[in-house]
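A single protein chain has been removed from this complex, and every other one stays in its place.
For clarity, chains are labelled A, B and C in written order, and residue numbers in each chain start from 1.
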Amino acid sequence: MRVTVKLFGAFRVLGEGLELDVPSNANISQIRAAMMEPAATAELLPTLEVSRFANEREVLAEAATCHPGDVLAILPPVSGG
Amino acid sequence: MRVTVKLFGAFRVLGEGLELDVPSNANISQIRAAMMEPAATAELLPTLEVSRFANEREVLAEAATCHPGDVLAILPPVSGG
Amino acid sequence: MSVHVEVRNIEQTVLDTSEALAFVDAPGNGAGALFVGVVRDWNQGRKVKGVSYDVFAPLAEQSFAEICAEAREKWGEPCRIFVAHGKGRLEVGGLSIVIAAGSPHRGEAFAVCRYVIEEIKSRSPVWKQEHYVDGDSEWVKGHALCGHD
Partner (left out) sequence: MSVHVEVRNIEQTVLDTSEALAFVDAPGNGAGALFVGVVRDWNQGRKVKGVSYDVFAPLAEQSFAEICAEAREKWGEPCRIFVAHGKGRLEVGGLSIVIAAGSPHRGEAFAVCRYVIEEIKSRSPVWKQEHYVDGDSEWVKGHALCGHD
């Protein structure tokens, strides 16, 4: 199935978002794994490791499962204010 | 000699200021004593007891001596802000 | 100058928070903290209509300047501070005091702003007379200045 991951902060170097092909019922850990290759190209593997994933309502647990067409966001360490 | 005491806060009930006749070289304790009669008329004796006297530059010690024509201020407990 | 202190006749010119924040801004300051005192419609169970502020202006301004100097000594020279205290009568919602502090980091800005209002409340020659809805008026009981010596 295909999910979209919107990119924020340091991940913006990879664009606005990424389309990922992941197994059906993939969970967040699998989304994270699918992000490793693009993250590696931008030297963002350490940042990926400490990032969380969210939808528009909440930050998601690693075990949360995704659905086809989901739009997620990757949240690297925050620095607002 | 004559000194003027500008009135503030609760003492405003007695007007803008008082002219007091005090002995030459009177100190602040003597000014305070000279204020007892007008303070009593306004039921302000307890307030007089906890008030300080100042000029335009500093709060004065009880032993500070006054000079003819001095303009002092009486400072009851403060409540600014 | 890094510090502005003022007693203002608020029956002529109201206090202005934008002016305060503009004063404490500087290219090296990343944080601004501001405090406003506002006339409230009640105090200790009584309905309040307005408050008159009585101020011994020369000594009040001097005390503000001393307090600001102490704050800059404690929290750093880059700190800029604005203090304006009202004198005269205000109705509910009127601003009686505006304090702003600008600093490189937010910790100092908050600390300075808080220090200045607390010290003014206990040290500066300002008195407050509350006017109640029932027509009565009363001087607010305050903090005695340091005892006789």
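Simple rule for what comes next: contacts are C-beta pairs under 8 Å (C-beta built on N, C-alpha and C of every residue); 3 or more make two chains touch, one makes a residue touch a chain.
Note that the structure is a prediction, hence the values are computed from the model and not measured.
> Taking the complete complex into account, tell me which visible chains touch the one left out.
Among the chains that are shown, those touched by the missing chain are A, C.
> Considering the complete complex, identify which of C:Val36, C:Ala65 or C:Val140 is in touch with the unshown chain.
From the options C:Val36, C:Ala65 or C:Val140, the contact with the absent chain belongs to C:Val36.
> Residue by residue, what part of chain C touches the chain that was omitted?
17-18, 21, 25, 27-42, 92-93, 102, 104, 106, 109-110, 113-114, 117
> Residues of chain A in contact with the chain that isn't shown?
Chain A touches the missing chain through residues 6, 8-10, 12, 50-52, 54, 56-59, 61-63, 73, 75-81.
We adopt the following convention: only the chains that are shown with their structure count from here on.
> Could you state the distance in Å from the CA-based centre of chain A to that of chain B?
Computed value for the inter-centroid distance: 73 Å.
> Which integer distance in Å separates the CA centroid of chain A from that of chain C?
The computed centroid separation for chain A versus chain C comes out at 49 Å.
> What is the distance in Å between the mean C-alpha positions of chain B and chain C?
For chain B versus chain C, the centre distance works out to 25 Å.
> Provide the list of chain B residues touching at least two other chains, using ranges where the numbers run on.
Within chain B, no residue touches at least two other chains.
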